[in-house]
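Apart from one protein chain that is not included, each protein chain of the complex appears where it belongs.
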Amino acid sequence: MLQQTAPATAPSCAPSSAPAARDWNTQARNREARLARAAPLARGKVVKSADAAALLEAILETGDRVCLEGNNQKQADFLAKVLAGLDPARVNGLHMVQSVLALPEHLDVFESGVASRLDFSFSGPQGARLARLVSGGQIAIGAIHTYLELFSRYFVDLTPRVSLVCAQAADRNGNLYTGPNTEDTPVIVEATAFKRGIVIAQVNELVDTLPRVDIPADWVDFVMASPKPHYIEPLFTRDPAQISDIQVLMAMMAIKGIYAPYEVNRLNHGIGFDTAAIELILPTYAESLGLKGKICRHWALNPHPALIPAIEAGFVQSVHSFGSELGMEAYIRARPDVFFTGPDGSMRSNRAMCQAAGHYACDLFIGSTLQIDLAGNSSTATLGRIAGFGGAPNMGADARGRRHASPTWLKAGREARAGRNLVPRGQKLVVQMVETYREHMQPAFVETLDAFALAESAGMDLPPVMIYGEDVTHILTEEGIANLLLCRTDEEREQAIRGVAGYTPVGLGRDKRAVENLRDRGIILRPEDLGIDKRSATRDLLAARSIKDLVRASGGLYDPPKRFRNW
Amino acid sequence: MERLTFTYAGGRPATRNAKATLAGVVGSGNLEVLVEPVAQDGAVTIEVTTAAVGFGRIWQAVMDDFFARHGLGDLRISINDVGATPAVVSLRLDQAIETYLGGGQ
Amino acid sequence: MTSYYEASARERVAGLLDAGSFIEILPPQERVMSPHLLQLDTPAAFDDGIVVGEGRLGGRPILVAAQEGGFMGGAVGEVHGAKLTGLLERALDTRPAGVILLVESGGVRLHEANAGLIAVSEIMRAVLALRGAGVPVILLDGGQFGCFGGMGIVARLCDAVIMSEEGRLGLSGPEVIETTCGVEEFDSRDRALVWRTVGGKHRYLLGEAAEIVADDMAAFRAAAIAALEHARPDLSLAALEAEHAGLGARITRFGACRDALDIWRDLGFEAPDRLPLLEADAFRALAAGRRA
Partner (left out) sequence: MDTQTLDAETLFDRLFPEGHAITRDGLFFSGTGTSAGRSVAVIGSVDAAPIGVELAFRMAGEVLAVVRDHPGRPILLLVDTQGQRLSHRDELLGINGYMAHLAKCLALARNTGHPILGLVWSQAVSGGFLASSLFADRCFALKEAEVRVMNLPAMSRITKIPLERLEDLSKTSPVFAPGVENYWRMGAIEALWSGNLARELAAAFSTHETADRRRARGAERGGRRLALDVAERVRHGAP
């Protein structure tokens, strides 16, 4: 126990000008005071779920910075519910610092008055409600971050005072097993525990012996078994049945027009159907081009079920993941050479590490977006929704601090710098892959991003641009690939973008002669320029055309969530 | 719903196979394209019925390119559309023409 | 392997019949379309979502109809239904070796609900009249929209139903039941539940589907040829009394079951939860001697 002493007072004989001895231990003593208040509720570190509200009231103080673990997939949903149900007369003014706002409770705390300030990364499903609460003055947003930025600030000026996390299981000492969906837990707990904060974990079960220890008990103050297992969203499962022939065509263009010439081996994919199509034609189309062993060997990627055929075909050597994916547990366990797994055999993911890997260790990011403007800036922001960023801006940005070379990185750098008097360096490939029109005839290319209007209406410092045009190296549509690395002027860049923008107003506004000129120079590549016969672009190329095919490809190891089945 | 018609003159008559051909399905985001031989001095007539109103300019551009691509004549092309994207429209048109020239359904 | 599930109605006809043998009746260029859809500002199809005609299967003359699930879920409207009824009646005149119905339908088309309901009734009458005249009717069910509503009844009027596991056969769709009675009654988003309730395997185990095949055009074709070979339409009192006894026994034996898994366990499967994972051949082998 900490020595309980009264605040130091200056001895009466000391000169009045001498500085008072500073107390260097206020955080630790504050922590002890909180623990003392909570002590009656705990047996060791174990608290009953029925006492969860009492525990939070004992621990929390007005204005605390609180991290409520809301991940991309795993949610501390029980603690979220308890927090949202607290009496704002007793707990209020909390400053929430969490990566994802996924559950209604994540915003209920603001509506009830328990919390008032917010720093976050992504709010996908709650984006519209968040916008309403912000405009109604119930939430003051500090900043909208990328994952890496928010995690970084946990160690600088946004360190949580109290963290409410979730794990698969705990033992009686408070050791945690986070299981395959480790996600944000390590970074949250590390920042909190080593700054004398308090860590409370909800777990699906209390056990005598854990399969492995992901978070040591020393860093955890309280554990409780939640009434129901925490919710996990199968966010990365794409049913191959929904992939269109046009997406297959675009996937062929990505492989033949980008992956092959740049020898892309370290990469990250977005979560859309476009990139799932690439994963699914590796064993067929890429194999037929003789690219096995030459591309796509190392991935920073969640365990996409769509990657199974490529893994089985021997394309993939390693996959490190931000989080796991429901149904992939047994498959991952059976492929330890490929995935990061613990001594118990189950996966260990880590969002912060994988984000860093995606930013610094990958040579290519490819993903989709909702809007691209004439400068190549892209955004998923739409009016009336504050959706945030997640990880895409870090993955989809040239890592300017990078120093190690690779053939991919060097080739991109050469293309960007050819003919200019610049010091040699490489560049990351950042590819935006979009159909020119989304469903309901929404054009993917626009003169001005909705993000600008949103920034104005929501009073943001900057428009929420997901990927800056200056970082984008290629834009790939069903009409062609625009290689922006080779553009030398803003005018060329604009025409290169217009030249693959199809029949959107932006595309129709092209200067046809300029576009033909760019095509002659290889800045714009049409499918026929790549030697791709559009007629061969059919779903027949997909190594799996249904979820069931993925189960077959996995040898029965993949166990898809029931909503994806048709058997 | 909106009805649009387009006419192109000076195409190369393509009546080797005088058998009508259908491609596609009238489903959401999709369309059906019916190609029929008609002797009309090399002209192509295209009639579009579409559920998506207000995209006449885009249809025009898609059809201009289609005609430029194939340069065929003496055809009647009829389309029932449920909001297909221009990429899908072009794909179906090409599939229909290919089947038409290739010898029937 | 060509997927039957993914194919369009026209692709199914082309893939199923003897190559080049199909001749369509009232083809799209005749533009026999639904005036009712246009009246409601809804896109119509040149063939009203059904392909009908003559062809050969395994060398034998047949008539065939194929519903296009991609167009309004294969729902039956006035023209659509009349094409099917007319085809069945044509078989009364021409006496082919059989009529093959490639069904994919959610039932009656709401935009012309009354016409559709009556049309289904006419199809039902025509199927039984044809079978009464000794011409077998074989129905294939393996499309994305399944076979529901009135077409679900029509299916069970035929000599044989051939299904893939992906096929679904029922009366009220799970979504309709969920909307009307609540998610507790039938969670339509629990696709595993949906398929083990109305999917091909359960229908085969109950004896509602005569055959179960892989989702493969060639497998459907082979099964259709075999079914044609073996079909002996029988609507006699003795046959219907036997059917009656079977349906009565089903209520007695399974009426208290809450889930298909209970029924499968009762049928003698030791690990019923493993059945959905089996491929068609392995499943058929395991099911031998255990079907209700």
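Which chain is which? They are A, B and C, in the order written, and residues in each are numbered from 1.
Definition applied: a contact is a pair of C-beta atoms (placed from the backbone, for glycine too) under 8 Å apart; a residue touches a chain by one contact, two chains touch by 3 or more.
This is a predicted model, so every value here is computed, not measured.
Novice: I'd like to know which visible chains would be in contact with the absent chain if the whole complex were considered.
Specialist: C
Novice: For a quick check of understanding: of C:A9, C:V52 or C:A97, which residue touches the chain that isn't displayed?
Specialist: Of these options, the touching residue for the absent chain is C:V52.
Novice: Which residue, C:L16, C:A45, C:I62 or C:A119, contacts the hidden chain when the whole complex is considered?
Specialist: C:A119
Novice: Touching the left-out chain: which of C:P28, C:P43 or C:G81?
Specialist: C:G81
Novice: Which parts of subunit C are in contact with the chain that was left out?
Specialist: 23-26, 32, 35-36, 39-42, 52-54, 78-79, 81-83, 85-87, 89-90, 93, 108, 110-122, 124-126, 128-129, 132, 149-150, 152-157, 169-172, 174, 176-177, 180-181, 185-186, 197-198, 202-203, 206, 208, 235-237, 240-241, 243-244, 247-248, 250-251, 254-255, 257-260, 263
Criterion: only the chains that are shown with their structure count from here on.
Novice: Counting C-beta pairs in contact, which chain pair ranks first?
Specialist: So the pair of chains linked by the most contacts is B-C.
Novice: Between subunit A and subunit C, tell me the centre distance in angstrom, where each centre is the average of that chain's C-alpha atoms.
Specialist: Their C-alpha centroids are separated by 45 Å.
Novice: Between subunit B and subunit C, what distance separates the C-alpha centroids? Give it in angstrom.
Specialist: 33
Novice: Considering the complex alone, what residue numbers of subunit A touch subunit B?
Specialist: So the residues of subunit A in touch with subunit B come to 244-246, 435-441, 478-479, 502-503, 508, 534-535.
Novice: Show which residues of subunit C lie in contact with subunit A when the two form their complex.
Specialist: Going by the criterion above, the answer is residues 3, 5-6, 165-166, 189-193, 195, 199, 201, 276-277.
Novice: Using the touch definition up top, name the residues of subunit B that touch subunit C in the complex.
Specialist: 1, 20, 22, 25-27, 30, 32, 34, 36, 49-51, 78, 80-82, 105
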